[in-house]
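Note that one protein chain is taken out, while the other chains of the complex remain in position.
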Amino acid sequence: MASLWEYANPLKFMRTTDRLLPVVAWAAVIVTAVGLIWGFFFTPDDFRQGSTVKIIFLHVPSALMAINAWIMMLVASLIWLIRRHHVSALAAKAAAPVGVIMTLIGLITGAVWGQPMWGTWWAWDPRLTSFLILFLFYLGYIALWAAIDDPDTAADLTAVLCLVGSVFALLSRYAAFFWSQGLHQGASLSVAPGTRIDWAYKAPLYVSMTGFGLIFLALVIAGTRTEIRARRMKALVARERMA
Amino acid sequence: MTLRVHDLTCARGGLPVLEGVSFTLAPGKALILRGPNGCGKTTLLRTIAGLQPSIAGEIEAPADSIAYAAHADGIKAVLSVTENLQFWAETFGTASVEAAIDRMKLRALATRPAQTLSAGQKRRLGLARLLVTGRPIWALDEPTVSLDTDSVALFAGVVRAHLEQGGMALIATHIDLGLPEAQVLELGTYKARLPEEGAGGFDEAFL
Amino acid sequence: MTLRVHDLTCARGGLPVLEGVSFTLAPGKALILRGPNGCGKTTLLRTIAGLQPSIAGEIEAPADSIAYAAHADGIKAVLSVTENLQFWAETFGTASVEAAIDRMKLRALATRPAQTLSAGQKRRLGLARLLVTGRPIWALDEPTVSLDTDSVALFAGVVRAHLEQGGMALIATHIDLGLPEAQVLELGTYKARLPEEGAGGFDEAFL
Amino acid sequence: MMPDLGRYFLEVTLAYGASLGLLAVLALWVWLRGRAVRRALDEFENSRGKNG
Amino acid sequence: MRALLLRDLRLAIRAGGGFGLGLAFFLILAVLVPLGVGPEPDTLALIAPGILWVGALLACLLSLDRIFALDFEDGSLDLLATAPVPLEAVVSIKALAHWITTGLPLVLVSPVLGLLLFLPAEAYGWLILSLLLGTPALSVIGSFGAALTVGLKRGGLLLSLLVLPLYIPTLVFGAEVVSRGAQGLTVGTPLSLLAGITAGAVALLPFASALVLRINLR
Partner (left out) sequence: MRALLLRDLRLAIRAGGGFGLGLAFFLILAVLVPLGVGPEPDTLALIAPGILWVGALLACLLSLDRIFALDFEDGSLDLLATAPVPLEAVVSIKALAHWITTGLPLVLVSPVLGLLLFLPAEAYGWLILSLLLGTPALSVIGSFGAALTVGLKRGGLLLSLLVLPLYIPTLVFGAEVVSRGAQGLTVGTPLSLLAGITAGAVALLPFASALVLRINLR
């Protein structure tokens, strides 16, 4: 177990990811391409939803990753607060922009899907609402990182915000479900009520979910590497001044 | 009841500015911190006051024994001089506001809102706060800024009386305070060297 | 190009604090304002700089000739040293930022955000602003607060160079600036008497 | 080649276009920023190396 | 402790009316909304619970930056951090002072504004009760946000951005209590959830605020 923490050493992290990143990046591109091409070109139209069912291959993976990204930031923040490994703080910072974009993709694909399905771009459905709130949490988190100069202070404050924010995000989700009954699908992979989703959709969906996971991983690794370098640059410039 | 600082390294903005600072302050003694602008006097005082963590070394002081006074005096503009002092007296659980007002020659200004004081008068009020904290160790950052010569002498008298009662004072200043009995610590000689490069690679660059 | 102050009365908080102040400042001269805390130095300087109206008396100075420097330096914490100076240089229509930076020994700090400067370094930046205004009359309120002895000497040199180029300086201070050639005006002697009670009835009570 | 999307052509292509576009922008941003930071750091370390 | 509370209240009153201004903002909002939305009583009655709660929330929000920023700027916070009182207590007292100067007056004046927005008669009791239960949470959550942004020059808008999402559960349950009350439905569940959020926030958040404040001071 102790050996796992060694990857929290920036140097070790840089060395490992130097080799890992291209592999993950190519895997991400290939798997996502396979998933999306399969989904877009080689799936039948749904008897009720028509061709819009193809949107599921973007919508579900991105919504999933948007939530997972926040969970990953939460874990990384905890590690930073408890063990004070710089890499985890910087990884949390790098994950945030990826998380926002995933959230945005989820929102946009959902909205575009909603137009034909529900006859409206947007509805104050609880799942949609809590997703929008998640978007706001991302924005606040990023804004706080951007507003603070001192890197360690910024890491500490954003980590606490992430913890407190997670609790309130859960509360908000609960509140949203309390507040209105929605139009949105439940959390089972069943597109039409009563009928189980067909493997014709399920298989490409799983592929593109894996692809989005790999995209997230690749972008977070690349972002973390950049943040580590930026951090080192900052430290070096400060040393230069001191000399 | 002694303040003992041993081999202290303190940092500002993520970089060590002072290194290996050691001294001992016994009851009844004063230590004057000197050094050019930017050498780290404020940083040292804040570290000793417990407002920021030290990077290395030890600070031994009894709990709740240090009264810190910074450039900013924590004066509330809309409260009167007495009300300002009263608040700190109650917070620190002491009750000697009147004595402090007389001691710092603030009697004539006692009912004035602090915002109508001149720069030097405000400073006198800030120093009067020290008297109501009842704490033995004073850590003062340029306490005589804006004071005229009479007030500087008044302040020196106050510090001397505090020392005579077994108090201690740690004062960063650029001017002559008229406290010849105080020891002087030149902070210029403790300038931190750059941490060595390359030894541990990336991780070191963070500190 | 002379600054002529004649029988000036100035007020603070609705009450006159100084009365009958007169002096003339010719090119190449400096005048040091002295007086105990609260005697009205800040008030006088603000009046002369045109920031508050005088109650009586005249101030004769060419338009746009006074550069005022107060306790607060107007430094923007998030801008770098150069950017701070650059702004004032452009506002005053001059372009000599580089010279000012070198003159006040700020070269090493030039790219730093102003918030990371120590108290004395900030002050040096505040004084550098005077150099980029290009104005002949400097009205300075305790300019050497927080400066170490070297910086005070540096500043005295800057003032002397300004005087040699035909500039003027009006400096309120409590400490010795190392400008022996400057005249000194003791403001303690101009303390305003309270306006006589009852003489004009109600109307006076408003002034 | 292109599948027949029927009357939902606009919606589906819009969803794919916007999503892939956003992903591309994000990847590009990560990559460009990474490159800029890396260059700045290399430059800094090299110049320091020369000066001693 | 008492000294700190009294000082904060005194400052709020002297410095241009901490008491009056939260109120005034709330009032103005209740006036602006009919002006923006139009004068139909039915529409207004429908949206009144929500608008009143949103108004209370914004009125709280606007005065949040006072909680710590002034004390930070003039150095009082440094001095308080070295004084013989735990920072957690300082944070709680300051949140309490904020509630007394902002939340409490809002509660008291809310029925009048309900009148302006044609709130149904049955809802007044619930309005007051829900605000009474909910506004303490707004002050405590807000003081956490204020502690987060205290080092930043005029972090007012950043503060709003951080705090508003945290306010959402309180808002949802608070407004739900009032609108259910207005329709004569039972309000037990949202009311107890509201109380739960407040209790949790009051009990736990001061620790987070004190932690964050210590980080910002160093």
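By written order: A, B, C, D and E. Residues from 1 in each chain.
The rule we apply is simple: a residue touches a chain if its C-beta (ideal position, glycine included) is under 8 Å from a C-beta of that chain, and two chains touch if they have at least 3 such contacts.
This is a predicted model, so every value here is computed, not measured.
Engineer: Out of E:Ala81, E:Ala137, E:Ile168 or E:Leu191, which is the one that touches the chain we can't see?
Structural biologist: E:Ile168
Engineer: Write the list of chain E residues that the hidden chain touches.
Structural biologist: Looking at chain E, the ones touching the missing chain are residues 15-18, 21-22, 24-25, 28-29, 32-33, 35-38, 43, 46-47, 49-51, 53-54, 57-58, 62-63, 65-66, 69-70, 73, 152-158, 160-161, 164-165, 167-168, 171-172, 175, 179.
Engineer: So that we can see where the missing chain sits, which residues of chain C does it touch?
Structural biologist: On the side of chain C, residues 46, 49-53, 64, 66-68, 70-76, 78-79, 83, 86-88, 90-93, 129, 133 touch the unshown chain.
Engineer: Residue-wise, where is chain A in contact with the chain that is not depicted?
Structural biologist: That gives, for chain A, the contact residues 111, 120-125, 129, 132-133, 136, 139-140, 143, 146-147, 176, 179-180.
Please note the rule applied: only the chains that are shown with their structure count from here on.
Engineer: Enumerate, in label order, the chains that touch chain C and chain E alike.
Structural biologist: For chain C paired with chain E, the chains in contact with each are A, B, in label order.
Engineer: Determine the shortest chain-contact distance, in steps, between chain B and chain E.
Structural biologist: 1
Engineer: Looking at A-E and A-C, which one has the bigger number of contacting C-beta pairs?
Structural biologist: By the number of C-beta pairs in contact, the winner is A-E.
Engineer: Calculate how many whole Å lie between the centre of chain A and the centre of chain B, each centre taken as the average of the chain's C-alpha atoms.
Structural biologist: 48
Engineer: Nearest whole angstrom, what separates the Cα centre of chain C from the Cα centre of chain D?
Structural biologist: Their C-alpha centroids are separated by 54 Å.
Engineer: Where the CA atoms of chain D average out and where those of chain E average out, how many Å apart are those spots?
Structural biologist: So the centre of chain D lies 42 Å away from the centre of chain E.
Engineer: Residues of chain C touching 2+ other chains?
Structural biologist: none
Engineer: At least two partner chains per residue is the criterion; list those residues in chain A.
Structural biologist: Residue numbers touching two or more other chains: 232, 236.
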